[in-house]
Structures are given as C-alpha cells and as structure tokens.
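Please find one structure pasted underneath; my questions will follow.
As you look at this complex, bear in mind that one protein chain is not there, while each of the others sits in place.
Chain naming follows the written order as A, B, C, D and E, and within any one chain the residues start at number 1.
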Amino acid sequence: MPIQDRSATPQTTMLSSTPTTANGGGENEDAWVWNEIKAEARRDAESEPALASYLYSTIISHSSLTRSLSFHLGNKLCSSTLLSTLLYDLFLNTFSSDHSLLSATVADLRAARQRDPACISFAHCLLNYKGFLAIQAHRVAHRLWALNRKPIALALHSRVADVFSVDIHPAARVGKGILLDHATGVVIGETAVVGNNVSILHHVTLGGTGKVGGDRHPKIGDGVLIGAGATVLGNVKIGEGAKVGAGSLVMIDVPAWTTAVGNPARLVGGKEKPNVHDDVPGETMDHTSFIYVI
Amino acid sequence: MPIQDRSATPQTTMLSSTPTTANGGGENEDAWVWNEIKAEARRDAESEPALASYLYSTIISHSSLTRSLSFHLGNKLCSSTLLSTLLYDLFLNTFSSDHSLLSATVADLRAARQRDPACISFAHCLLNYKGFLAIQAHRVAHRLWALNRKPIALALHSRVADVFSVDIHPAARVGKGILLDHATGVVIGETAVVGNNVSILHHVTLGGTGKVGGDRHPKIGDGVLIGAGATVLGNVKIGEGAKVGAGSLVMIDVPAWTTAVGNPARLVGGKEKPNVHDDVPGETMDHTSFIYVI
Amino acid sequence: MPIQDRSATPQTTMLSSTPTTANGGGENEDAWVWNEIKAEARRDAESEPALASYLYSTIISHSSLTRSLSFHLGNKLCSSTLLSTLLYDLFLNTFSSDHSLLSATVADLRAARQRDPACISFAHCLLNYKGFLAIQAHRVAHRLWALNRKPIALALHSRVADVFSVDIHPAARVGKGILLDHATGVVIGETAVVGNNVSILHHVTLGGTGKVGGDRHPKIGDGVLIGAGATVLGNVKIGEGAKVGAGSLVMIDVPAWTTAVGNPARLVGGKEKPNVHDDVPGETMDHTSFIYVI
Amino acid sequence: MPIQDRSATPQTTMLSSTPTTANGGGENEDAWVWNEIKAEARRDAESEPALASYLYSTIISHSSLTRSLSFHLGNKLCSSTLLSTLLYDLFLNTFSSDHSLLSATVADLRAARQRDPACISFAHCLLNYKGFLAIQAHRVAHRLWALNRKPIALALHSRVADVFSVDIHPAARVGKGILLDHATGVVIGETAVVGNNVSILHHVTLGGTGKVGGDRHPKIGDGVLIGAGATVLGNVKIGEGAKVGAGSLVMIDVPAWTTAVGNPARLVGGKEKPNVHDDVPGETMDHTSFIYVI
Amino acid sequence: MPIQDRSATPQTTMLSSTPTTANGGGENEDAWVWNEIKAEARRDAESEPALASYLYSTIISHSSLTRSLSFHLGNKLCSSTLLSTLLYDLFLNTFSSDHSLLSATVADLRAARQRDPACISFAHCLLNYKGFLAIQAHRVAHRLWALNRKPIALALHSRVADVFSVDIHPAARVGKGILLDHATGVVIGETAVVGNNVSILHHVTLGGTGKVGGDRHPKIGDGVLIGAGATVLGNVKIGEGAKVGAGSLVMIDVPAWTTAVGNPARLVGGKEKPNVHDDVPGETMDHTSFIYVI
Partner (left out) sequence: MPIQDRSATPQTTMLSSTPTTANGGGENEDAWVWNEIKAEARRDAESEPALASYLYSTIISHSSLTRSLSFHLGNKLCSSTLLSTLLYDLFLNTFSSDHSLLSATVADLRAARQRDPACISFAHCLLNYKGFLAIQAHRVAHRLWALNRKPIALALHSRVADVFSVDIHPAARVGKGILLDHATGVVIGETAVVGNNVSILHHVTLGGTGKVGGDRHPKIGDGVLIGAGATVLGNVKIGEGAKVGAGSLVMIDVPAWTTAVGNPARLVGGKEKPNVHDDVPGETMDHTSFIYVI
C-alpha cells in the first residue's frame, strides 16, 4: 500500500476524538494536537515521576505549542557561545511572526504519528525525534534566510548539523507533513526543494553536482518516499508518489508513482509498468518493502 | 580467519595476568577487568597530567565499574533539561538491579580490546568509544522498556541518538560481546535481534520494511560481522558467523558462515561454496578482507 | 573541469584585494585571511545584532586566528568532564608550538571558500563548518599522538567523534587545503594518508580490512575528490587528481586523474581512456558531475 | 547637604541631552534612558573588544530595556534546576504585564547614577550592580506574590538570596528610585515597607521582632538613607528624609529629617535640633557624613 | 514569650495530622515529614505549572528525603570543577551511612516551620532556605572531617561559603533543630559548639580570638537565640535558653536564660534579675523583641 494512502487510514483510528476535519482544520486542528500532547505528557509524568520534571519543563508548563517547541529547541541547540535565551527568543519571535510555520509543525507531528509505527505519541515525536526537531529549526533558519539574515540562519544551520547530525541548507525549500525518520546523516543542499508529505530516511543525501552552479539540487515531489542511505544528485525531478530504494544512487528523473533502485538506480515500478518485478534478490517483494526502515 | 576465532587468540596474549577462565569468569572476571581499567587510567594519569582530572573523575575515583560507567554516561548524556544527577541515578539503579548488565558490559569491553586493533586499552574503550557507550545506555533503556517504563526508555534512546548518532530502538534485543566500531549512524529497529559477539561497523542499518507491521526487522546470529554502510532490511535472518560486505543492501536470509556482498547483495562465500571467489574488482581477496574497517 | 583547476580560478576573483602571492604567502597570507575574517565578522555583527555577541566572543575579540580558533574549538568540544579552559590551553599551546598547523588551517579555509559554492565567507567556514573544525582538532590530536601523548590524543578524537560525528584516528596523516564538506559520518582509519587539496564529502569511509594488521588503510593522493557515501577499503592508492563516485565501494588502486564509480567500483574515466563514457544512467555526464555534493 | 538634595543637582549635569522633564517623563523618559544605555554599551564594546560579546548579549542586541533586563536576570539567576529560559519568560511576561515596573527600574537606574559617585554609567548599573538587580527581581517576585503565586515568588526570592546575598521577602513593598549600594547582606522582612528614593547600604537589616506576629517590620519613609550595617527592628517608622547611621541598632521611631546613630540608636540631628552636634568621636561632622559608603 | 516556648505551641497546631510523638518519633516522624513535603510539592506543582519541573526534579521524583536533599545540594553546590554527580554521591553515601544525620535534618525542618512565621511549608524550607541547606551540607562536611577526610571536607566548606555565604568550619559541632534564619554572612569557627534548638540570625559570628590557639570559639547552649549581626568571640559559654541581642558584641559568658545586649554586651535580663529592664531606647520591650528578625 502506498505510503500516502497509509496516512489516510490506519493509525488515525487509534487517536481518540480526532476532529472530523483532520489534516485541514487549521487553528482548531493545531489546538487539538496541542491538547493531545499535553494530555500525553501528563499521563507520562504520572506514570514516570523521574521524567516528570522533563515533561513539565518542556511541555506541560507551556501555554502553547509554539512556546513549548521554542523552549525545547532553544535548550537543545544552545551552546556556551549561543545562549538558550537568545535562541528561545529567536524561535519564539519567528514562529509568532508566521502562523504557517506552526501549521507545518502540526502536519509533521501528524506525519510521524501516522507513518512511523514506532511513534507512540505526539509528545514522543515532539521531544525525541531529532528529524522532527531538525525540520522545525530548519523552517526558522529558512525564514531568516529569506529575510536576508544569512549569518544567523547559517549559525542555526550549523547548530542543527552539530546536535542532530542533520544538515539542511537554510535556503532549501521544505514542505509540510515531512517525516525525517532516524534522520542522522541527512544532507539537503541549497537549491533542493522537498514537497509535502515526503518521507526521508536516515543517511539520505539530496546533493548537487560539481559541474554546475545555480539550481543544482533535486526537486522532490509530494508524497515521495526515499529509503535509508539513498543519494539523489543533481537537479533531477523525483515525481509525485515516487519511491527511491534504500542505498540507491539516483542521478536521473524518476516519474511519478515510480520506484528507483540500485547503484546506479534504474526504474523498477510505476504506473506504466506495474508488473515488472523480477526475481533477483531484493526485488521479489512489493516495491515499497525494501525502502522503509522503522 | 573467522572473526569469532580471532577473539579466542591473538590479542589476549598481550594482556598480562589474565585469569585462565577468560570470558567465563563471571564476577571474578568483571573484577579483573575493572582492576585493569583502573591500572590503565592510573598509568595514563601519571604520564599525562592534563588528562588526570578527567581520568580521576571518570574512572579512578570510583569504587566499581558500575559506578564509573553510570557517572560517565550520566555526564555524557545529560542536557539542560535532563540532569546528570537524574541520569546517574537511573543508570546506577538499573545496573545494580541486574548483574547480567555488567557482565555484558565486560564482554563488550573484551570485544573491543580483542577485535579492534585500534583499541589500546580497556580504559580507552570505556571512555572514548561512542559505540560502546551507546550499547551500554541501550541496555538500560531496553530494561526500562521491558518494565513498561516506555517514556523514559525513549527519552534515553533520544539522548543516545543525539549525542552518539547511534539509534537503537529500546525494544531491540542485543546480546553481549558486541563491537559497534566507529558507530556513527548505526540504526537498529524495534524488532531487531542481535546475537552475541557481533561486530557492526558504522552507518549500518538493521531496518524494517514498510510492507508489514509487527516483527519486521533483521535477526542477526552470533559472531556475525556487518561491514560499514551495510543495510539489512526486513525480517531476514543472518546466520551464525555470516558476514555482510561494506555498502551491501541485504534483503534476503544469509546462511551461517556465508558472506553477502553488493547492492543488492548476493552470497559469495561460505561453507557450501568456499572457492567461489572470482576476479571482479573488490572480490579478489579473502571474503573477510573488504568488510572490516578499523 | 577538474576540481583542482577550479580552485585556481573562479571564486578567488571574488575576493577583494587578495595578495598576489595567494596560496603561498606564508605569514603574510595568514594575516590577510585573518583580517578578512575579522572584517566579515564585523559586517555580520553590524547587520545582525542578535549574533554580534557570538561573533565578538568567537572572532572579533581575539588578537589572532590561533586564539580565535582555539577558543572556538575549546568551547565546541568541552564537556562537563573536559573543561573548555583545559582544551583552550591545549589547542593554544599546540598551535603555538608549530606554525605549520596555522598554515594548514588557512589553506583549509581557502579550500572551503574556493571549492564550496555554499561557503559565503571565511568566517562562515571558521565558525560553522564541522568538517573544517574537525580537521583542525585532528591536526592537534595528530601532533599529540606524534609526541606519544596518546591518551589525550584519543580523548580529543573521541570528543570530535561525539560533537561533529567525524571520526579521524589521531595517527592518520592529513595534508592541507582539505575540504570535508558536510562531514557527518566521515571515518578515516589509523594508517590512512590524505594528500593536499583533497575534497571529501560526508559519509566517506577510508577504512582498513580485517585481514591484515599494520599499514591497512587507503593512501589518498593530492587533489582527489571522494563523493558522498563512498567507501574506500584497504591499503589501496587513489592517485593524484582521481575521483571516487558517490556511494562507490573501492577496494582497488585508482590511477591518477581517473574516476572510480559503482559498488564494487570500476574505473570509468582518466587520462588513458578519456572517451569511455557510456550511456547507462548516472554516467552520461562529465565524470565529475555525479560526485560532488554541495 | 542632604542626600535627597544631591540627587537634584550635581551629576545630572554630566548627562548629555537629558530631557527637561527628568524624573517624570514616563515613557519618553524610559526610552531616553534605554538609548543612553545602548550608547554607553556601544562605546564600551568599541573600546574593549574582550567585553563586547558580553555587552552585545546583555544590552546591545535587545530591542528594549525590558528584554535586556529580563535576559540578564534570567542568566544571572538561573540554576541547573531553574533554567534561564524559564526565568527569562517569567521576567519578560511580568514586566510586560505592568508598565509601572519598568518606570521603577528606570528610577532606580537614575538613583544609582545620581547618588553613587562610583556609578559611571547607566549600563554599569544595569549590568553590574547586584543591589539594582536584586531589586528588579524582587519587584517581579512581589507581583507574583500579590497574584498569590507564592511558591514561584519564594523560589525567585531564594535565587536572589543565593546569587546576590540580598534577601528581600516577596511580600515586602518597595518604592522606586531605590539605591541598594553594595547590597551584600541586605535583609528586608515580610511586612516591611520602603518608600521612594531610599538609599540603603550593605548589611542593612529591616527586621521584625520575635514578640509579635502580623505587621512586624519597619516602615521606611521617602528619601531615607540607611548606613552600612544598620539594623532596624520592629514595626517602627523612619520618617521622610531621616538618616540612620552606619552600624546603628534602631528600635524606635525616627522622625522626619532626623538622624539616628549608635547601638542602641539615639537621635542626633533633625529639623527641631539642627545644631546639637557634639564633639564625641564620630559625631563631629555633618550628620550625613558617617553613613554613606561608596 | 521565650522563643523556646513558642516552638512547643503555636504553629504546630496548624500542621494537620501530626503524629502525637512529635519531635521524638524517629523514623516514623521522618517519614511523616517526607510525606508532608511531597504533598506540599504536589500542591504547588498543581497550582504553578511553571514551577512543576523544579518541584518534580528536586522533590516529587525522589523516593526519600535523603535522595531529594542529596540531589538538591549536589545541584546547588556543584561547580565546573566539582561536578553535581560527584557531590550527589558524596551526600547520598554520607547521609546513608549515619541515620542520625537525617534525624537532624528533620529536626531542622521542624525548627524552621515552628519558629519562623515566614516559613510557609516544609518544602519551602527544604528548597529555598540557604541556612537550612548550609547546615545540612555542614553536617556532611563535619562527618568527613571526623573521618579525617579533611581536604574534601574543606572543599565542601568552601562551596557552601561561596554559594550560600555561610561559613561553618567543618570541625565545628552543631546540634539539631537549628534555625539559621536568612543566614547570609554567618561565620562559625573551628572549635565552636552549637547546642540543640538554637536559632541564629544572619551576619552572626561565633569567632575565636587571636590570643590563643586550641579551643578558642564560643560554646552555645541549647535553645539559645542569637540576633542579627551579633558577634560572639572567644571560648565563652552562652548558657541554655540565653539570648544575644542584634548587633551585640559578646566576649563574656552569658548565664542560662539571660539576655546580653550592646557593644560591648552587658547582661540585661535573666532568671536572677528579671526586672532590670530600663527605659533607654531599644530596651523598653520584652527582652526577646529586638533580636528576632523574620
């Protein structure tokens, strides 16, 4: 079953009292998720007193998701020369200046909850997912970059690379509903574009090529899934709903709803040739089966 | 020579006055290793005063390996919202509640000392090996998970992923005598099982597949060696003493004492077909030669 | 166009008032770069008050590049058990004891500025490039190792591996003008040698093999470019100006000015056979195009 | 010359372009002082690069005095269990909720600048005067206390007592234009009231008595000056413009414009008996001369 | 009413369900106080989410008063060179080795609760009273001193002097039920002895004299009350239930149930001459009234 279908069904049924307009409720939706997060954190604090202090400081004591996230990121990314108070301010001001940032955050939380079976709660994702946190910090860096505040955008970029081992250039454009699963070692270049509802596993590179300057990085369509360790290089286009196999090296366009595997990658599935699965090791299964790592 | 054989012979001869019942001495064995560690740390402190403070605080001042390790992990993994004293307590209490944890620690120390030529002392491994430290923290997280203390197990898991770039799900079952060499980027999924005396290089993924829920990750037998950057996906079985080549993508079972290489991987050695080495680049040597990275 | 040629031309023209003896000016050259860095930092501090504190503490307040770098590394690599003051002292004393270390630092700054289009200033590299910082710390660790101060060299190595996810054995010999781009996950083994003006992308392994002890790691010639995720194993020789494709697994010698690609790698370009480009996906372009990631 | 007269004249003449409505200009006045502070900090940063980082992070980078002060207090008063981000938020929210707090802050800055010859700039007071900082933190604690948020008011009180050795009960009412000079060891009890433009030297106690509960601490009138080490006990009234000699023990009412000295204190000056100075050691001078310590 | 009488009556009646054997219940008593503290902390955490993290980390998450106190002291007294984990261990081990230390702690908590009207809960005292915390740390330092572990006892002493501005020589013998109110500036010398149920205000010195070595500091009887800023010098004896006025300088023995006031002090009350109160300022009231500062 394609990944973008999964998001519509299975795990949301586990979520109690989810509003009917899921995924499109705007501020109501955001408020509902924040309430869930606080309820989860309270349950965890009750069951595990040793963690309660952490849960109160990061979640329960805050009046909004924006504040909780800004606090958590400020404390995660601070260093002896970039104080937590400075970063907290920077996150809070930037999130407050553009509500679409929070919507994207909520979409990312939903993405983790729906697509990653190991994600047991929104709070778990908010606190512990380095990929989730790296994306949120990137969105702030991206906005600062867009405001031509490049030095501070790059300083933030550098802290995310140090702390989370996730390296997304501040200029890269990233959609919403993103899942960076495990996340360690992800590198996304300056002119890359990532659509909505994309899932990217660890060690994935969306890189440029040495040949050309300017627009030199991949363009990833909506709903794409890129397996662990895959490398996509150059200004190539990965079409909507396409998949890239784990460990693949892709330097060509991949049409929508198609799968690319191998080093170098070839196309093995897709709308046009849905039955081309052969029997060589690693390709005997459904074309999604070998790419997703949980 | 198989990796599991090496452990029985070469470097142990370098260790002075090792007890005759090496690798099976239980508490005596553990005490002997701890004494070695303290002696090594004292020698280092004497020869390098600039490091003496570090060696005293992490090793020499402690009355047991459990305390030294709990102290070191507490200080390595703490953050501004998860205090070192809290983590120290958590490690100390968990290690004290189950002596088998310490036995596994000692087996891991021996593994590094015997299998990694770059490991010059037990103390070196205890203090500096991020793979070793990540495994010890994982064992504590795993025990907390087993006690249904999932939120704190996941918080610990998250800290290990941030600090060491090693991502082992708390539910994964890991044996003893493990060497995670270099360790950066290792990802081990929720239902994975790793046997005893396994060596895993950096950037290795033991991942699941998107197709199925439930038991979806690899099962790694005793004495297996997995080369740098290898990706093993799905509920496949890597048999005892098998080897996986660096950079391989494995989605099939690998029989015992057999080697898998390539992307996708094929089987190139083993008991059944010991002479199948061919002449393509990278496979002209003994089948162990291209997988081990020090 | 070969990477080593690029360094001679394009971006240096952007640098205002560079001295005519660029790349060979010794102390004058170093002073000129340091003045550039301070000027850049002052401009950034002026335009971004929120970052001014950081820029003053790390750069503007210092009287020399050596002091600035020692301060920055001390604060980046310190931990609760290895204090920043101790590390600062260690860096300062070591850099001061051997001027060639600073020359290499300056050459690395130039390398990033010239070869990485995403590097917008020397100050940006000095502050934010984890690869650059990891290399500088390695040079200090290497010198300590050479002085037989192994325990402290290994402690430093361990901190770099934790903080930057870059793992270079202190014994490895590394030239000058090095660019470790993105850098996360780079592993360089004990007996590896890296020449001058080498560019290495993230997730690159220069590893050994399990078969032999002693001199067991790759020897990388001047001007070599190694793409993201490439793995080079064994005491093989990568000749001057050679290239290794992203994601390749190389276990053979690669002649000078030649390109190796694939898993396992084969030779696809070079002086001897300059027109051997074929049409399989990923190899239709200039042989440099698929390896370089920015 | 009485201390309250001095404030009207001498040092204000040193302040360039002070608005004509000094001491009563409200928001304009506050803005003027904040501009002065930033200008002073910029001058200091220019002349002393080693301090520039500190001046930018605490003053120059901030958009308002409220933010600068909240940042500085948050970083001064934080501990490993009370994070700077939490305190910063608390200060920022409280200062923002009641503009009169900022007016009082500005009046205190003016008081230090006018009455303390050792105070060379507003910035000097804002950054370095522990008495000034303790008073600002007290005002926030007092407001929290008034909102019945007693536990957090007391936690703040405790941090101020630890960090500045100034112990003002959160319930105590303190006016504006206060100078706590040197400040170490000042203790002000729960039901004490301190008027406007009061100067209090170090080691001063405004204490209660064991005899009675309820309203049991001193009431200090406007413009009072209390010398170093003086102890005022019980619900006594120190009248407007009165003075208490250094080291005095006062358990009686002191009329307005009168001086109390000695242990126990007796009245030695005042409107009614302005020429009663006698010749015993310590009283041969103007009655203000022995109380003021700079 | 004498202070030692107050402790027997007024405020204890406010404490709900106090066991009948108050002040002598041993372990039951200690457990009851610990339960009260946790209940108070839970109430505060509920009413003030911003403080909940602090309350959980310092109190609620702990399984015993010993652990809570050791954690709190470890975090309060740590420095960059004396880590919190080391201090935590030291406190925990010492408290665990001698149950009488905990009894004394509980008696001190009761003392604050009963004698200080500003003390609104046991938790308030445990967390916020620097005098209380200084005494607990002193008891540990004293025990280490008694075990001839002088260097670490003095290091602890030094931390208490820095952090709390309370300076009690580790060799000084201090009873139980002690209230150090406000506490800043208290100095207690090496051969001083302080009995049970003693109340000492801030800035009190129990000092020696330069004339003689050996046993050269005051001996303070049970139930004594020493007012703010009082200085008691030499090997003098302050009898049971005696009082020393605020700001007094005492260099003579003070009989039991007698009051000393003034600089130098004279005896003004007591069993033998109960009606000697005269009318000079500061002595017209009940002899307790001028000494007690809250």
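Remarks
Operating definition for what follows: a residue touches a chain if its C-beta (ideal position, glycine included) is under 8 Å from a C-beta of that chain, and two chains touch if they have at least 3 such contacts.
Here the structure is a predicted model, which is why all the values come from computation and not from measurement.
The shown chains contacted by the absent chain are A, B, C, D, E, with contact judged over the whole complex. One of D:P151, D:G177, D:G207 or D:G229 touches the chain omitted from the figure, and that residue is D:G229. Contact with the omitted chain, checked across E:A45, E:L73 or E:A155, is made by E:A155.
By the touch definition given at the top, chain E reaches the unshown chain through residues 79-82, 86, 89-90, 149-152, 154-155, 157-158, 161-162, 165, 167, 169, 184-185, 187, 189-190, 203, 205, 207-213, 216-217, 229, 231, 233-234, 247, 249, 251-252, 263-266. Interface residues of chain D facing the missing partner chain: 1, 3, 6, 44, 47-48, 50-51, 53-55, 57-58, 72, 75-76, 78, 84, 117-118, 120, 124, 127-130, 163-165, 182, 184-185, 201-203, 225, 228-229, 245-247, 261-263, 280-283, 285-286, 288-294.
Although one chain is not displayed, its contacts with chain C can still be listed: residues 57, 61, 67, 71, 74-75, 81, 83-86, 88-89.
Here is the rule we use: only the chains that are shown with their structure count from here on.
Listed here as common contacts of chain B and chain C: A, D, E.
Counted as hops between touching chains, the shortest connection from chain B to chain D is 1. Comparing chain pairs C-E and A-C by the number of C-beta pairs in contact, the larger count belongs to A-C.
The residues of chain A that reach two or more other chains are 50, 53-54, 57, 61, 75, 84, 86, 89, 165, 184-185, 203, 229, 247, 263, listed in rising order. Chain contact topology: the protein chains form a complete graph, every chain touching every other one.
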